[in-house]
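Complex shown without one protein chain; remaining protein chains in place.
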Amino acid sequence: MKELFPMKQVNGFIFSLLLTVIALSVYFLDMSFSVAMTILLVTAFIQAGVQLILFMHAGESEDKSSIYTTTFYAISIALFTVFGSLLAMIWGYMF
Amino acid sequence: MKLKWAFLSLVFTMAIVLTGCEPLLVLNPQGPQAETQANVIWISIATMSVILIIVLAILITVLIKYRASKQSDDYEPPHIKSNPIVEGIIIGFPVLIIIFLGIVSVSSTYKVETTPEGYEDQEPLIIYASSSNWKWHFSYPEEDIETVNYVFIPEDRPIEFKLYSYGPITSFWIPQLAGQKYAMADMVTTLHLAAENPGEYMGRNANFSGEGFAENKFDVTALTQKEFDEWVEDIHQTAEPITEDEFNELLKPGHLGKLTFTGTHLDFSPAPEGEHAGHNHGDASEQEDHSEHSNH
Amino acid sequence: MEFFERFAIYHPSPLIYASMVAIGLVSIAIVVGITYFKKWGYLWNEWLTTVDHKKIGIMYIISALLMLFRGGADAIMMRLQTAVPDNSFLDAQHYNEVFTTHGVVMIMFMAMPFIIGLMNFIVPLQIGARDVAFPRLNAISFWLFFFGAMLFNVSFVIGGSPDAGWTNYYPLASNEFSPSVGVNYYNWALQISGIGTLMTGINFIATILKMRAPGMKLMKMPMFTWASLLTNVIIVFAFPVLTIALLMGTFDRQFGTNFFTSMNGGMDMMWANLFWIWGHPEVYILILPAFGIYSEIISTFSERNLYGYKSMVWSMVLISLFSFTVWLHHFFTMGQNAFTNSIFSITTIAIAIPTGIKIFNWLLTMWKGKIRFTVPMLYSIAFIPLFTIGGATGVMLGIASADYQYHNTMFLVAHFHNVIIPGVVFAVLAGFTYWWPKMFGFMLNEKIGKWAFWFLTIGFCLAFFPMYVTGLDGQARRMYTYSEATGFGPLNMLSFFGAGLMAIAFALIVYNVYYSFRHSPRNVGDDPWNARSLEWATHNPVPEYNFAVTPEVKSSQAFWDQKKHGHKLFDKEYEEIHMPNKSGVPFIMGVLFSIFGFSFIFAIWIGVILSAIGIFACMIHRTFEQVHGFHISVKEIKETEEKFGGADK
Partner (left out) sequence: MKIDHSQPLEYSTEQNRLNILGFWIFLGAEIMLFATLFTSYFVYEDRIGSGPSGADIFEITPVLIETIILLTSSFTIGLAVHAMRINRTKAMTVFLGITLLLGAAFLATEIYEFNHYYHVGATLQTSGFTGILLTTLGTHGAHVTLGLFWGTMILMQIKKRGLTPQIANKSFIFSLYWHFLDVVWIFIFSFIYLKGMM
């Protein structure tokens, strides 16, 4: 039975629950917008990293450089799209 | 081959002669904003011509010198490895040009987005220009008059056109006075300009807006301040006031001639700005009450 | 009766009825012809069910050529209508439909499939692979594109064409201002073919990353393969944006949501934003492979190695990243502040840097070369100055303040045709001529080809250079007519004349195919152009298995190495070759998708549900299916190779 529950996976699971609890603090505690957003950004991206590396085994195969490059490309373009659009559609009209 | 080149050059001379008669609208500016833009256009044409000439010169040299028909049969072109100096030049040259044009772009963009240079001390005349299918309505809140499909402006005074639309996105354009700006249904955009000489100018909607788009034009007339004041006075004496019913009638799709009214439609159909804006990115001051969104 | 009324054309005219009759007659003629010559079986077995990348590539190219004539007819109609002031050949509504379909057809159903077709045919050969990574998926991609294109063309006959421009800006494209089903067609035709394109992207990235011949490091790939890799990277990251934008548009038009409306929090600007986040990279999806094609051709016909290989690759990598950072320049005039416009202005003109580097590299490739003026090379040579002009006007448009004057004018129209025609159309025609012997085993006639080239080039200059002038003179784009007082008349007439010359050029190209098919000698050998890269190391036309033996590669000019430096490409014994099975499922899925789209367009929900069930059934069939492919035996390989006159091993 024990070999079915490897430490790596169990720890990862506990860690992701922990991150969720930390993220939840922005709901239950009273804090400023920027602090809360920082907490959310940090926990969400760590959480994504945990899934990517620990659970999805992104780095285990011979194609790990292709996989990391693809993911990196996608994330950077995604971030540019999100913030570029906010600039184009909202912030660009504010000052 | 020679024939073809002769033909080509003939055609180009034709094109130049045909168009050379009178200056193109955009390159014949009558106000400071359009002049800035015309200057930027000339600068960029000049810069780009340099590049084009260099490319053409290299291309023609290469084509003449290294044609297979000019070389002996046993000539074997060498394998040439890239040279860091050459690479540096072909990278550095475009970089320099782009830096130069980048500076031109940024400075001129800031310039055309504010009150025209030299007019900062004057109070701008504010005119609301709204489009509907396929007409332009001009409201002068200060003078309390409204016109359709034509606009009179005083010369040598900064003008702020406040643009919005009753329908599809349109683009407000008076080539000889300033570049375009979009007019949209749920926000107001601002176009700054000034006319330096009295005269009549072409204005139109440049953004495709459906069936009647081609005829979606208006006339712009720049008058001296005195003539302008007389014109306003004249309207107040002769024109009928605009009513809500009449305005709604005007909004129906179609084309109208030039019309003149006293009063403005802004009283009963306010522009989508401030509390009437649909886009929540109107003014910075509005920031605190995000949740106040009204519709129109 | 009410049920059928919605299929009626919204805005009929004699021209449309005539075309309908023509379309009907041609379709009947095709069906009768195929039946008469008993070609249904051949068509099904050899083409409709194929998963061979070469045949799929050829089918892409044939479809693209058909669409070129559809879009070209639109173009001629537009130029005819505007040739003289106050013309009444088309009315406003028809003109609007014509330029809308011209744009969509040319970008989505002509340029892109032509590029993808060449990619399909050439990339696996250039990297020494047997096929693409997922042959079955490749067939699905093709059929989704094909049926998407067909669905779009159906709009002409049933229900009415889209009429809000190929950019389809809301609120003009909303139900209120565009009440016919035209925009629904736009949404679903693009959605379906877009999904196909996305899968092509995934397929080719996997192929290029994983299936290269031994020894072919990334930095030893031929330039066209590099260009294709980066193009597909752009496809994979750009097309999902279009998927969502079209979905939101569909919701707005068919389910009454408020995404792009002017009320209840809707935002018409958001469509423009999403459309161009996809739309600008789309331009680079077209141009990067073209750069690859020119690199191959210029290097071959100068008999020189490509100058500055590394800077060529890196400039393309930069372009692929930059292409996602510039979209706002399509709406500089939307009222953002000068700061925002400045940022996007700088990113926009910065793309000129890698592009400029490439131009100089091509020039330096010809330096000290031995230049042969073949048809593909003529296109490439004409490309350099013409594309420089197009790029230069692009930089001019990228300067935000000046863009306020060029925006939405004929200047812009001149610019993007100046980039796309010498950039993409010349490239695909050059590639088409260059790789033609690879596909069919004989050459296209050089003389007719050169005539076509001159007609096209001169026609292009006449058609589009006058537009720069009229644009600066205040002629807005998409105007179906103008008054004589504007003075646009003579130059527009010149444009029409140029368009006519271009039409003759395309007719000549078709005639060339016919003429060469009849008269060209078939013994051109395996290397008719004295080429350099790996695709020329196998036979013309290419046997089903591509390479009898997997090649071993040392550089990006593998074939040249073999010819000049005695490097042995094929140093192994024949082995049995494993090939994928063909399948009719991709074709059936294409049909089901088009039924799905058609039903959705007209809100016939029963059709939507049934076709969706059918699509899922196809997928379930696929997951339970056990296919092992088949093997080509050593004996068969030997026979084929001997037929070609022995492998050069």
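So that you can tell them apart, the chains are marked A, B and C in the order they are listed, and the count of residues begins at 1 in each.
In this text, contacts are C-beta pairs under 8 Å (C-beta built on N, C-alpha and C of every residue); 3 or more make two chains touch, one makes a residue touch a chain.
Note that the structure is a prediction, hence the values are computed from the model and not measured.
Asks: In the whole complex, not just what's shown, which of C:A245, C:I319, C:L444 or C:A531 touches the removed chain?
Replies: With C:A245, C:I319, C:L444 or C:A531 as choices, the missing chain is touched by C:A245.
Asks: For the chain left out of this view, which of C:L274, C:M479 or C:I588 touches it?
Replies: C:L274
Asks: Could you pull out which residues of chain C are in touch with the chain that's been left out?
Replies: 133-134, 198, 201-203, 205-206, 209-211, 236-241, 243-245, 247-248, 251, 255-259, 263-267, 270, 273-274, 277, 578, 616, 620, 623-624, 626, 628
Asks: Which positions on chain A touch the chain that was left off?
Replies: Per the touch rule, chain A residues meeting the hidden chain are 3-6, 9, 12-13, 16-17, 20, 23-24, 26-27, 31, 33, 36-37, 40-41, 43-44, 47-48, 51-52, 54-58, 61-63, 66-67, 70-71, 73-75, 77-79, 81-82, 85-86, 89-90.
Everything that follows uses one rule, which is that only the chains that are shown with their structure count from here on.
Asks: Report, in whole Å, the distance between the mean C-alpha point of chain A and the mean C-alpha point of chain B.
Replies: The separation of the two C-alpha centroids amounts to 44 Å.
Asks: CA centre of chain B versus CA centre of chain C: separation in Å?
Replies: 32
Asks: Which integer distance in Å separates the CA centroid of chain A from that of chain C?
Replies: So the centre of chain A lies 37 Å away from the centre of chain C.
Asks: Tell me, which residues of chain A touch at least two other chains?
Replies: Residues 89, 91-93, 95.
Asks: If a residue has to touch 2 or more other chains to count, which residues of chain C qualify?
Replies: Residues 267, 269, 331, 335, 337.
Asks: Under the stated contact criterion, what part of chain A meets chain C in this complex?
Replies: 63, 66, 70, 73-74, 76-77, 80-81, 84-85, 87-89, 91-93, 95
Asks: Using the touch rule from the top, collect the residues of chain C that touch chain A in their complex.
Replies: Touching chain A from chain C are residues 205, 209-210, 233, 237, 241, 267, 269-270, 273, 277, 321, 324-325, 327-328, 331, 335-337, 339-340, 343-344.
Asks: Would you pull the chain C residues touching chain B in the complex into a rising list?
Replies: It is residues 92-93, 96, 164-165, 169, 171-172, 177-178, 262-269, 302-305, 307-311, 331, 333-335, 337-338, 341-342, 345-346, 349-350, 352-353, 356-357, 359-361, 363-364, 366-373, 381, 384-385, 388-389, 392-393, 395-396, 398-405, 407-409, 454, 458, 461-462, 465-466, 469, 472-474, 476-482, 487, 490-491, 494 of chain C that touch chain B.
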